[in-house]
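Notes for the one structure printed next.
Only a single protein chain was left out; the remaining protein chains are all shown in position.
We call the chains A, B and C, going by the order they appear; numbering starts again at 1 in every chain.
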Amino acid sequence: MTIKSMRDALNEALHHEFERDPLVFLIGEDVGGFEKDGQPVEIGGVFGVSKGLYRKYGRKRVIDTPISEAAIIGAASGAALCGMRPIAEIMFADLTAVCFDQIVNQIAKFRYMFGGQCACPVVIRMTTGGGRNAGAQHSQTFYPIFTSFPGLKIAVPSNAYDAKGLLISAIRDEDPVLFFEPKVLYTEKCEVPDEAYAIPFGEAAMPREGEDVTLVAFGQSVNWAVQAADELRKTRGIRCDVIDPRTPSPLDEETILESVAATGRLVVIDESPPRCGLTADIAALVADKGFRDLKAPIKTVTAPHTPVPQARELERAYLPNPRRIIAAVEEVLA
Amino acid sequence: MTIKSMRDALNEALHHEFERDPLVFLIGEDVGGFEKDGQPVEIGGVFGVSKGLYRKYGRKRVIDTPISEAAIIGAASGAALCGMRPIAEIMFADLTAVCFDQIVNQIAKFRYMFGGQCACPVVIRMTTGGGRNAGAQHSQTFYPIFTSFPGLKIAVPSNAYDAKGLLISAIRDEDPVLFFEPKVLYTEKCEVPDEAYAIPFGEAAMPREGEDVTLVAFGQSVNWAVQAADELRKTRGIRCDVIDPRTPSPLDEETILESVAATGRLVVIDESPPRCGLTADIAALVADKGFRDLKAPIKTVTAPHTPVPQARELERAYLPNPRRIIAAVEEVLA
Amino acid sequence: MDHDDLLGAYRRLRLLREFEERTRVEFQTGQIAGFTHLYAGMEAIAVGVCEHLTDEDRIISTHRGHGHCLAKGCDPAAMMLELWGSTDGLCRGKGGTMHIADFSRGMLGANAVVGAGAPIAVGAALASLMTGGTWVAVSFVGDGGTNIGSVYEAMNLAVVLQLPKIFVIEDNGWGEMTPIANATGNRDLAARAAAMGMPAVAVDGVDFFAVHAAAGEAIARARRGGGPSTLVASAPRFYGHHEGDPQLYRSREEIADLRRREDCLPRFIERVTTEGSLTAAELAAVDADIARIMDDAVAKAKAGPRPVPGDVFDHVYARYR
Partner (left out) sequence: MDHDDLLGAYRRLRLLREFEERTRVEFQTGQIAGFTHLYAGMEAIAVGVCEHLTDEDRIISTHRGHGHCLAKGCDPAAMMLELWGSTDGLCRGKGGTMHIADFSRGMLGANAVVGAGAPIAVGAALASLMTGGTWVAVSFVGDGGTNIGSVYEAMNLAVVLQLPKIFVIEDNGWGEMTPIANATGNRDLAARAAAMGMPAVAVDGVDFFAVHAAAGEAIARARRGGGPSTLVASAPRFYGHHEGDPQLYRSREEIADLRRREDCLPRFIERVTTEGSLTAAELAAVDADIARIMDDAVAKAKAGPRPVPGDVFDHVYARYR
């Protein structure tokens, strides 16, 4: 057990699974490397997540592709339909927009349309979210959108430990999994075991516990929620359950409902824009099945209904933050 | 004023706007026609919505394209950036998945990314929803997904009258509008004025009024909600407000909140699957801003978390219906 | 091709044709739901290609998929049951006409999104390469479908990875109601594919033997590691784009003329009988047999078990956790 960044934790997960199962392979842009004058030149992914795989397994299992996202996803899904265990990398979640059909109309529906004849165990890894001033087309989350598609499973880790365990589960899963890596968290560190371990899907983590208010957050927002909770506890003595569902689909409804049953108050946080997102999804769940427990309006903390702006000050104003979460908690306690 | 089908009402709207503004044009697959032996052969759209336009305006303003949705949308948006008023037709909403980038990363964001330098007044018309046994890839709604994208406006008419007035507004709007035509409603008729009229965006219709329960529904679900409301009134004396927001974005929040303030009970209905959809969106709105008025859990009636099945019995079981809405109303009244 | 092969090919051609003729009749009685696209007229393409394939080879089809399914060995009754939406259908009624699949036959699905099959079949070919298989993957796409960008992405990737992949382009001159000439800047579809870096040939898709020979070459090349190629085959569409299409864009005479002059079945028959490879009696026996098979398929379809509402929830995930 050592302190590792999320990048390294994910890299370890890939190495474990490549070793365990010869059917696992990685396909995407710049994920591998190439030969130059007979020597291997390794790229290992633009964000360095696949480091060492090309050197160890070669081009046969670490496949650099043209800039052709639809073909990448098709190649992965077709191989999965023939028994392989592909991991496809799409550089930015926003770019799933150029291969959206291959994900939502094809992969998500094969098993169902074909009456259960097949599985399509593809993992699609991608970076997600804001915080790097990458502008409107490279900073979106997209995980709420994919959550709306039956047939897909969605994982969004908020820390290195979960990242490793969830990626291992994703690769072992029989169903297609979209795996979102918050790009600002690649360098964030925590304790991560050296060996392989799987974190089951549909089981929330609860990084903080408390009886006053329930906070549900996704991805990098979990960290802001934790900061807000710590601050509230220290300065005001307010105790929060902080719930990180980890997999928006399947969703651990029980943990959320149980928490709200105890606290009676709910704030949901996500950096995606507000309409038809995960914050609304969780609010709707509780407004139905947890209604009798509620003592206050359900508040959400989201990005505004705008694209992601590029300038530092603007992106900072765009993203949720602990201060806004604290304000929302104060509202539900008012 | 005569009785017209939604198809004819939409066709009239197109004719009005083509006549009014020479910058308006239509582009898509099979929307126009071609010359054969010197004679015009008209297609007028696979669903017949653009009938008569090719004959009247020719290939210059009614442009049949290759099967290239990304190019269709790009051609429309690029023309809009240069002052034209394009209407693009995508045959099925599901197929926006092959041009998703051009819609959500390009059109939706131009104005914002470029700091307000431009407008992109494109209308994208498409058929939406189930009921024709078209299977998993040709029966989806997609309007909740697009509602989540800032920069887009979304319209979903539930009857011929609204269809005409909303399409005219869409074409006159300075912003990009995604216009969803529920395919089962093309043949549904009601009174529709012969002249041009515009229905403003962001103003809900209320086809039924009542003080016991608020029903909010979208697209073809509005008709099931009305049937349920009529049945409830007749057989049980229960009175429902039935609210049809008509434009999910911009959303008429006031009408919904005012109604719930009076009824204290809410059922939201849509044929899309349940996760991160419009039913959750409306429920979340009310669980926040209307919480103090609520007397019962908010219920939603949606499709299940499954793709759309093809067989008659299965699609029937998949879609919401008045019976399920009545059951939900009974629950919120229990 | 020896006698048995020829008889087998004829049997298949006739089966494909009769399946569509019968589907059309039944569709008109209102029993078949959904958007149905008939393959009649184009049979020599599917059969000419698939006669070279085994169950291990994979194909991916289009919205106009019945012919490819049958050519790949799908059971006609199980297909008819699927058209009827029965739980005994190949996809338990979940898929219907545009989504018939039979994985046991290497038939990875008809696909209602134009052009979408090409990238997926590239993945199937990749699996063959990675596992050291000798099987190939074939995707079918229409002339109109070649204007979908991801087809080119698929072609390029297949070339870059030198995959055992065959792109079959079915050129019937129409994309729905739009003539190909209005939709395609370069009418030479083989040239477009060749420019992506692979061998590409165009053949008369009405001539079973021409398709069979060209496909054989492409498939053999792929099997021995020679990489992907494209086969463009032109053949008419005898019916409308979908059932219910009134075909206002072409005349009855035009269609009758196509039937008279570009029908792969009489062409096949003329050749084999002229050559003396098959006798009229043999052909008649096949016809009678196919007629029986179709009667049986339709009877089964009509009597097939119906889905119940709860079936909606099955087969979304292997396990939702």
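Here are some notes:
Note that in this section a residue touches a chain if its C-beta (ideal position, glycine included) is under 8 Å from a C-beta of that chain, and two chains touch if they have at least 3 such contacts.
Bear in mind the structure is a predicted one, so any value in this text is a computation, not a measurement.
Of the candidate positions A:Gln117, A:Gln137 or A:Thr302, contact with the unshown chain belongs to A:Gln137.
Contact with the chain not shown here comes from a single listed residue; of C:Ile59, C:Val159 or C:Cys264, that residue is C:Val159. When the missing chain is restored to the complex, the residue among A:Lys189, A:Lys289 or A:His305 that touches it is A:His305. In the complete assembly, the contact with the undisplayed chain comes from B:Asn105, out of B:Asn105, B:Gln137 or B:Thr306. Contact residues of subunit A toward the unshown chain are 29-30, 33-34, 36, 41-43, 46, 64-71, 94-95, 97-98, 132-138, 304-307, 309-314, 316-318. Counting over the whole complex, subunit C has residues 147-153, 155-156, 158-160, 182-186, 191-192, 194-198 touching the chain that is not drawn. Mapped onto subunit B, the footprint of the missing chain covers residues 25, 60-61, 63, 65-66, 68, 70-84, 86, 99, 101-102, 105-106, 110-119, 150-151, 153, 173-175, 200-202, 250.
Going forward, only the chains that are shown with their structure count from here on.
Taking the mean Cα position of each chain as its centre, A sits at the greatest distance from subunit C. The centroid of the Cα atoms in subunit A and the matching centroid in subunit C are 39 Å apart. Averaging C-alpha coordinates per chain places the centre of subunit A 31 Å away from that of subunit B. With touch defined as above, residues shared between interfaces to two or more other chains in subunit B number as follows: 94-95, 97-98, 135-137, 304-307, 309-310.
Across the assembly, subunit C contributes 93-95, 99, 111, 113, 116, 149-150, 316 as residues in contact with two or more other chains.
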